[in-house]
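Following: one structure in structure tokens, then a few remarks.
Removed: one protein chain of the complex. Kept in place: all other protein chains.
Chain naming follows the written order as A and B, and within any one chain the residues start at number 1.
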Amino acid sequence: MIPLQPPRRLIDVEIDGEAVRVPEGATLLDACATAGKDIPTLCHGDTLTPKNACRVCVVEVEGARTLAPACSRKAEAGMKVATGTERARHSRKVVLELLASSTDLSTTPRAKEWMAEYGADPARFGEDAATVEQPPKVDNDLYVRDYGKCILCYKCVDACGEQWQNSFAISVAGRGFDATISTEWDAALTDSACVYCGNCVEVCPTGALSFKTEFDMRAEGTWDEDRQSETTTICSYCGVGCNLTLHVQDNKIVKVTSPHDNPVTHGNLCVKGRFGYGYV
Amino acid sequence: MDLRFRDAQPTDEERAAVDALLGPPATAWDGGDRTAADLRFAARAEPARDLLLPALHAVNDRVGWISEGALDYICRRLTVPPAEAYGVASFYSLFSLSERPASVLHVCTDLACHAQGASEVRQAVADRLGPPGTSWQESPCLGLCERAPACLTLTAGDPPSAAVDAPYSGGQGGEPPVAAAVPQAGQDGLVLLRRVGVVDPLSLDDYRAQGGYQALRRAFQLGPTGVIREVTESGLVGRGGAAFPTGRKWEATARQPDHPHYLVCNADESEPGTFKDRVIMEGDPYALIEAMTVAAYATGCAKGYLYIRGEYPRARHALENAMATARARGLLGADILGQGFSFDIELRRGAGAYICGEETAIFNSIEGQRGEPRSKPPFPVEKGLFGKPTVVNNVETLVNVLPILERGAQAYRDAEPKLFCVSGNIVKPGVYELPFGATLRELLDLAGPTGTVRAVLLGGAAGAFVTDLDIPLTFEGTRQAGATLGSGVVLVLGDDVDLKAILLRIAEFFRDESCGQCVPCRVGTVRQEEALHRLSRRVDHSDLVLLREVGQTMRDASICGLGQTAWNAVESAIDRLGVFK
């Protein structure tokens, strides 16, 4: 017998006046998706426990003092949620401004679109506004850490840590605006616990972490996602059978990812699967 | 865990400091010598992540800073990944990860001290020791506001030592008795402060002679539900700032089916201008121990954590003594008073992080994680410390439980006492006890402003400025005045105080103390400070708009109370005091 998951109760919530039924335990983001609402998210990851650090997904829950992060707040029966109120939109706008004024969002998918949608104007904090600008850390041949693009979403830390890889090579160090993603004593990756699985790169929402191939091609100006195909196949190393999605440009593999909903990998690979394609 | 270490070795002293806390390592795999048996068999070490902060303290106390070798050794002993331990160690301002002198002078430059000439002190110290760095540093509020301007010297060694210099005298004066912080000491009619300055804080007998442990006896008579009923009927609400009904919190924890339950006493008193908890802990430590025992009994906890901020050496000493003697007399530990109830307290020391006073950040700090607040829900009563139902109460809240049980809910209600921390431009600064309902003016009449009052900051950095002295000092009254009672801070600012500088200091405080987890607070507090800098040079309407928009977002979208309140004081200063008109 295969044990069945206990049946999940369904609960009713209201999203922008529309009744939505979701399974118990679903988040407001799930409920919004059911209602067809497109809520921006950055720190939310489909394979990770929500950290709700970026606060770009806030929505207004009737009766609550503050706004609620849709990505992590569980839907409760009878909850009335408004996604597009002035207050929620204002917070989203300012959060985008705060991020864009301090961090390089040039490789963050959809950032431009959201900035336009919410009328965010990061320039208004002035030219002297503090940023996290810094040179990229290129300390190995496999991937690059460009923390000038880091929004401190914690996803890489969670993927490297207990949620997936359990290597714990990185953590958040320091505090406040000076907090960074760091190895112990800010050591180079080559002197850290990193095992180069690239599972941090897989979840990075801004391109702060990128494969060296992509980083170099972007620098050369040859990176062109429109010319890339994506094909999912199986890794050629051990017998575990990990699913690889090969990103191919000009008949060359330029990046390897893994499907997040795959029962074998859940989006994770090891160093061989992620980087060991050089021989083909 | 397959941890990876770089090859740094601890010094003998660092190793000894850690071993003094944890005992010698059991096997080669956690830092001991290799034996033949180790190479044949290994058992997974019991989880001890929660000892990370104490272990970091042990090294920092002994050596003055934490080297890579020391951190690695701690990690081996506790099976903690070095990157995570580094992340934790670098979170706290009292720890240094680079070499520094054994003795470090902490100069308070926060609000109350600022109002009492901290800049001059700062200058004097800088003239003597050079720019701030390793041998001295500027500090957020040290909780010595009644003796502003204050300094604290922490000296590493075996044992480490601490010396308070307040008011600053260049290290000449000793620390006055705790009674000096309570202008009303010895007066009749005091409830919470009745023993402070009256009893010997190190004497259990003295405490009992003054009515100590009556409440616990009464609690055993009432039973847990009876205690909760009394506390609920008394109307007691939390004194930490959020004013949540204590009885409801206890009841909710008590009925959680998940076990064990934990009690956490939040003694991480760090709100600038607040020092009442320190005074209670220094002057009447047994009261807190007894109150915690009552709370644990009511809510079904066998274990309590008393989390005290790292800058309170005298209070810590008093509490350690109180716990030890209470334990020796059967008032703590197994089978308390022969009633079959067991409860013990572990004292945990903060390490310089305002945010750890947040009720969920305190859990992470105790657990050996970075002191970052958690998302709520789930609330602590459901999933708190170690993921278990937890009741968190502030020191003042807890000690209120004693008179509730001693006098009964009704009598307590009739004259509910409240503590106020009065500092700033004041003749007799200190902790005052007044019944709820007294007005701000009545309080100031007791304390005596030194001159014209320009404004009063109620509730600390997270509070608001008021000018109306007839505000009733109740939760409701202050709320109606657009302020908050918060932690009971009443910081009086005279005419000659530079309000813009005070606002900058507040902004700087939040920027420094933001944990960095959520964007509105991490970046918002920086943008707020930048805008205030610009505004104090030149008033520009667009900066005021910007402050308001950022402030609203911090208030609406931050994870915890720090970010949510980081704009309160600034907003009130702009709106009510017309600072940037």
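As a convention for this text, contacts are C-beta pairs under 8 Å (C-beta built on N, C-alpha and C of every residue); 3 or more make two chains touch, one makes a residue touch a chain.
Please note the rule applied: contacts and distances are computed from a predicted model.
Looking at the choices "Anaerobic sulfite reductase subunit A", "Formate dehydrogenase major subunit", "Sarcosine oxidase subunit delta" or "Polyketide cyclase / dehydrase and lipid transport", the name in the UniProt record of the chain not drawn here is "Formate dehydrogenase major subunit". Checked against the full complex, the candidates A:D16, A:E117, A:E162 or A:D178 give a single residue touching the omitted chain, namely A:E162.
In the complete assembly, the contact with the undisplayed chain comes from B:R44, out of B:R44, B:R538 or B:K581.
Against the chain not shown here, subunit A presents residues 1-3, 140-142, 162, 164-166, 189-190, 194-197, 229, 231-244, 246, 248, 251-253, 259, 261-266, 268-273, 275-280.
Although one chain is not displayed, its contacts with subunit B can still be listed: residues 1-3, 28-29, 34, 36-37, 39-44.
One rule holds in what follows: only the chains that are shown with their structure count from here on.
A straight line joining the Cα centres of subunit A and subunit B is 35 Å long. The touching residues of subunit A, when paired with subunit B in their complex, are 52-56, 58, 66-67, 69, 72-74, 87, 90-91, 94-95, 98-99, 101-102, 124-126, 128-130, 151-152, 154, 161, 166-179, 182-185, 187, 191-193. By the touch criterion stated above, subunit B contacts subunit A in their complex at residues 1, 3-4, 6, 68, 71, 81-87, 90-91, 93, 97, 353, 370, 375, 377, 511-520, 522-527, 530, 534, 542, 546, 549-550, 552-553, 555-559, 564.
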